[in-house]
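I am attaching a structure below and will ask some questions about it afterwards.
Complex shown without one protein chain; remaining protein chains in place.
Chain nomenclature is as follows: A, B, C, D and E, assigned in order of appearance, with residue numbering initiated at 1 for each chain independently.
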Amino acid sequence: MLIRVINPNTTASMTAAIGRAASLLSGPGVTVEAVTPGSGPASIESHYDEALAVPGVLDEIIAGDAAGADGYVIACFGDPGLLAARELARGPVVGIAEAAMRTATYLGRSFSVVTTLAQTIGRAKDLALQFGVADACAGYHAIDVAVLRLESDPTTYRRLLDGCRTALETDGSDVVVLGCAGFAPLAPNLGDDLGVPVVDGVTAGVAAVRGLIDLGMTTSRALEFAPPPAKTYTGDLARFTR
Amino acid sequence: MLIRVINPNTTASMTAAIGRAASLLSGPGVTVEAVTPGSGPASIESHYDEALAVPGVLDEIIAGDAAGADGYVIACFGDPGLLAARELARGPVVGIAEAAMRTATYLGRSFSVVTTLAQTIGRAKDLALQFGVADACAGYHAIDVAVLRLESDPTTYRRLLDGCRTALETDGSDVVVLGCAGFAPLAPNLGDDLGVPVVDGVTAGVAAVRGLIDLGMTTSRALEFAPPPAKTYTGDLARFTR
Amino acid sequence: MLIRVINPNTTASMTAAIGRAASLLSGPGVTVEAVTPGSGPASIESHYDEALAVPGVLDEIIAGDAAGADGYVIACFGDPGLLAARELARGPVVGIAEAAMRTATYLGRSFSVVTTLAQTIGRAKDLALQFGVADACAGYHAIDVAVLRLESDPTTYRRLLDGCRTALETDGSDVVVLGCAGFAPLAPNLGDDLGVPVVDGVTAGVAAVRGLIDLGMTTSRALEFAPPPAKTYTGDLARFTR
Amino acid sequence: MLIRVINPNTTASMTAAIGRAASLLSGPGVTVEAVTPGSGPASIESHYDEALAVPGVLDEIIAGDAAGADGYVIACFGDPGLLAARELARGPVVGIAEAAMRTATYLGRSFSVVTTLAQTIGRAKDLALQFGVADACAGYHAIDVAVLRLESDPTTYRRLLDGCRTALETDGSDVVVLGCAGFAPLAPNLGDDLGVPVVDGVTAGVAAVRGLIDLGMTTSRALEFAPPPAKTYTGDLARFTR
Amino acid sequence: MLIRVINPNTTASMTAAIGRAASLLSGPGVTVEAVTPGSGPASIESHYDEALAVPGVLDEIIAGDAAGADGYVIACFGDPGLLAARELARGPVVGIAEAAMRTATYLGRSFSVVTTLAQTIGRAKDLALQFGVADACAGYHAIDVAVLRLESDPTTYRRLLDGCRTALETDGSDVVVLGCAGFAPLAPNLGDDLGVPVVDGVTAGVAAVRGLIDLGMTTSRALEFAPPPAKTYTGDLARFTR
Partner (left out) sequence: MLIRVINPNTTASMTAAIGRAASLLSGPGVTVEAVTPGSGPASIESHYDEALAVPGVLDEIIAGDAAGADGYVIACFGDPGLLAARELARGPVVGIAEAAMRTATYLGRSFSVVTTLAQTIGRAKDLALQFGVADACAGYHAIDVAVLRLESDPTTYRRLLDGCRTALETDGSDVVVLGCAGFAPLAPNLGDDLGVPVVDGVTAGVAAVRGLIDLGMTTSRALEFAPPPAKTYTGDLARFTR
């Protein structure tokens, strides 16, 4: 099976890091590829970025279906374009916020979300509510590192580790959910250092999609997620005409 | 004051109809203008359309701020780009789903949403949940008329009237919320024929924004709705670089 | 249009202050008058006061309808008699807790209520739940100043400002809702000093009622808010016989 | 112990019927007395009636405390004045809606409320929400008999029985809650005829108050339910000055 | 009437203490007996203990029905086997978590649960959710004393008193709910020392069951709580074959 992991931002080095993390689940019969959209923001740190990342994500769904992808992971913690992608894609689509938060519910009483910038917490709350996991989320915490500095900043790991410790203690939670795809490479070490499950949505998302594909399941076409009606698009979005 | 009503789809005749309805609130000191984006879908009937309408909406926010707009109404019942627009705009921004549903809560025990196509109901449910009015919404109903046929189809009014009657009876509700900007011109007659309040989000949205402007209030800049961080955009979205 | 703002307590100087604040929204075609009931408590600081303020509020609704009022604001943060007033009044009726909390939801992620005495917080919680905004309210805070001392106590503004700062920081909220009609005159300065929206229910309530009147809307008469059935009243409430 | 059951309306024959039903729980050491206020509505069938019943209820609390009452039941399904009464009374105070709905939760999965007039259902919903039992209530049903006709109308029992059957079947519930104190005398026969628990709030309320008194417990005085602050009352409510 | 209080653990001295506390409600016509199961854990401090206490509890229900018991209290704060016992028993069955939390809702705005070990808090949360009182519970606190050391440890009372004080202050609550049957003997002194209602589930449970019996009510047999279908049991549970 072919699973396409879409990095909704346009920073190729971040796509590469996401791809390396995602490859944990690849193996005989399971190919995982990470891709970068041709348009959109360099990183996603606001509702504005989130919304404007969607056309690029949908481009990659269309291209993926043409390339025979069996399922998709949208690898930004705001799950940009998730529901639109579900209408469009032949196979199942999972967002990493969705996958991380749902996976965490198998592992403990409640989880804390630890993310990059405080400005993104509102989006995480909206998603938790929409996914029905708001009660399981004990708190949201930011470490105040910009997404594109995560790799280069030598203090990232230490700040993230401290942020997780503070979150667990403040919230009385027993699981950590990482609130940014850029944290994916750090998850295993964090789990070891913290002694609690640390869920990264990229790997959790690939595991979820792989499971759905193996179960032979995809998005229901019965009602809301039927294919989008034929429609004329104008301007620089004209390529989305169906 | 200048209130800009943004029709998120690209059909100019619909913008004109919305503008006529919205002019109910214009008067001395209050100018209401309706605008059409330069890119996007001809109508919005799926998550796909909803998501791809956002760049055009944000273009109109940017243009509106440059033109001195004091506040905005996003005139599609899916409120596309609402939170991104709030980060961006100098003045307050209100979506018509938000305005209609909140306004309805002043008028009765519970309301029924009556919309065009069943495929759009999921989006309305997500918004009701996000706005905290899910418990006040007694049901969602579709009349199965496509958005662009609303004006030309001679049966539209009758089907909408019947749909409202069915909704009120099925749901035991006492207020109707119209689930499409294209219904705006029909609201007054519907109210007369049904004998209950019929809330159209276009006019309710203009009233809400006018009130906020008169109160001297706009979106909080303290946390989540601070201006979006500077960011490089690539591809055909490069104009959104900040 | 004529909007009647009812101060549910019997302290005329407070009515005058409320009237001055409410006049922000008066102008050509919009007359706002503040009135004091003929019976009831000097101020409202308990469920007991809240409940016993209702007959006076309803007297003012009856008198207002006779005088041609087009809509009403009930200017105590406990919204005493709101639902009864809706059954009775010809035009729309809005409570200031309702208006302030709903208005705040247009302006940020979550709001903090800052009020006079801790004993009144329970009522605010009940209202937030009833209005569907409980999840948007991040916290309730009291500054421990009695209602009738607000004007005379020289420390009121400072304590209120400090209370708002503490609330915003403790709750992680981005909007303040003032929990007493007596705070109305202080709202503009507070907004300037805090740098976040500070919503006063008196002005927000007048804006909401004005909007409903301009939309031609009033309470649904279909079910729950039909006029009260004819009924004999005895004792000193005999005047309420219908 | 002395338990005072307050009929919030002023119809003495209804007080007598309530008293007979309540006497089920009287016995050695337990005296139950039913009282009628000196002012208020002849029956309670709207928010207007509900609100205007409160002064009479509070009069009876004050008189009851003077007469040595150990606890109170407020015997109207709208629980008028419940929270104010709790501030005021020395002993515990229970409303019959509260008692009936809480008692029902010990007896099955979910209950249906069957009441007199549809106009009162909104109040029942607000109370269910406030008491935390909204999810346990499967539905609300009215039999369309006015309160004061319950005793004289020969079809009352049959209509109530039919209403309960319809409610149980429509809602898939396994317990009935009677939504009017006037139904109290009919509860035992209804239970026999329906074969499910039929909870009447008058008897359930007396049982609840008796239990609290035997446990030596009354309303917490720590915060919200501290005695009402001293306050001047004017007009025909001047007797409530404290 | 005969009320059987079942201590779900097998420690007889704890049963005796529970029985002494429960006898507060015994008197003319009311016999309260406390019993110990023949199998199960010495104390209950985990989901594992909770689950494995159930066969012993059900043994005591079967024996109690044979002995003519009119109702039951399950005296562990995890309410082990409550729903199964309801299917089985002829009379009403109440758990002490259920009874304590519901009773607390009559007495104040919100309550704090104070229990023995932090590991048991998750179970209390699940029960609060299931009983519809999650919103009324302001917090959960553990004093870190093992159940079987409660009686022997001379610091128990002091730690519990301190734990309650911390809980009330941290949570802003006005009622305490004791989270372990072993705390029952300490409740009266705690109430005196704290000045707020302190609800012990053992006595609250007996009061609740007594009330239901006096009302002539037991679990609905209509749907979910019909008697368990006939079934073959194997292994050392063969005695449960019906």
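We adopt the following convention: contacts are C-beta pairs under 8 Å (C-beta built on N, C-alpha and C of every residue); 3 or more make two chains touch, one makes a residue touch a chain.
Here the structure is a predicted model, which means the values were calculated and not measured.
Screening A:Leu168, A:Leu186 or A:Leu237 for touch with the missing chain picks out A:Leu168.
The missing chain, though absent from the display, is touched by one residue of A:Ile18, A:Val94 or A:Ala167; that residue is A:Val94. Contact between subunit A and the absent chain runs through residues 24-25, 28, 92, 94, 98, 102-103, 105-109, 131-136, 168, 172, 174-175, 188, 191, 195-197, 199, 203-204, 207-208, 210-212, 214-225. Of the residues in subunit E, those that touch the hidden partner chain are 10, 37-43, 45-52, 54-56, 58, 81, 83-84, 86-88, 117-119, 121-123, 126, 129-130, 146, 223-226, 228-229, 231-238, 240.
In this text, only the chains that are shown with their structure count from here on.
Counted by residue number, the contact pairs of D-E are over half the same as those of B-C, the matching pair from C-D, B-C or A-B.
Subunit A and subunit E have Cα centroids lying 44 Å from one another. The set of subunit D residues touching two or more other chains comprises 122, 223-225.
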